[in-house]
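Only a part of the assembly is drawn; its chains keep their places, and the rest are absent.
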Amino acid sequence: MANDERRDSVDFDNEQADQRTHDEMQECIEECLNCHAVCTMTLQHCIAIGGDHTEVNLIGILLDCAEMCQTSANFMLRGSPYHVVTCAACAELCRACEEACRGVAGDEQLTHCGDVCAACADSCDRMARMGSEE
Amino acid sequence: MANDERRDSVDFDNEQADQRTHDEMQECIEECLNCHAVCTMTLQHCIAIGGDHTEVNLIGILLDCAEMCQTSANFMLRGSPYHVVTCAACAELCRACEEACRGVAGDEQLTHCGDVCAACADSCDRMARMGSEE
């Protein structure tokens, strides 16, 4: 399965029967890359604002989530069959990061980051389930 | 979509005088993320095909270029003033990777990868020059 996908890229069509799997994976790659970018920028936002925005758990989970999203995206870009493992871990980190972001009220960037994390968690969960059903 | 999200970031207001710098940086982030993704997928393509596609210099430079693009993108996502240093290094790696890709004739993925590397090198060069003029 993963082997076939290795040959495809984000940009090229394939004639595989499992187009759906392919499309879901492309979507998940984009969600992970986006979530990595948004968490990284949100981290800077929090450090720039200071105060309780630099609270250790918030900064920590933003770093954790960004790094796991990057790793998860890279596994899928390589077409690794172990993306099931990394997507499952990534979903868990994204949920935790979403929760931490929602814990700070009235900050637009954090609200946005929470939404992005939630979407990425859903997408990673789907990939992890799809993989383990095979 | 991702473009809009990147605008919510940290240090730069959209009404700033240096809107041009900001736009150039957004473009460069996208070029680096894209180049990282394409190099990573091209690596898999080369390993899947085998033969002279797994020649040590080609595989090596694809890994090098992918990693440097990721690092360069992360510096810009963090709004780091040292993106000048990493963009300059990234431009050099992209040029070398472009050359290696162009060295293998008749492979559509490698041709595509060479084009992406060339575009990323140009964008990183502009960022590096802009930064050092400041």
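Points worth noting:
To keep things simple, chains are lettered A and B as they appear, and every chain counts its residues starting from 1.
Heads up, the rule we're going with is that contacts are C-beta pairs under 8 Å (C-beta built on N, C-alpha and C of every residue); 3 or more make two chains touch, one makes a residue touch a chain.
Not measured: the values here are computed from a predicted model.
Note on stoichiometry: the full complex in this file contains 4 copies of its one protein sequence, with 2 placed in the shown coordinates.
Methods note: only the chains that are shown with their structure count from here on.
Averaged C-alpha coordinates put the centre of chain A at 21 Å from the centre of chain B.
By the touch criterion stated above, chain B contacts chain A in their complex at residues 1-2, 5-6, 8-11, 29, 33, 37-38, 40-45, 47-48, 70, 73-74, 77-79, 109, 112.
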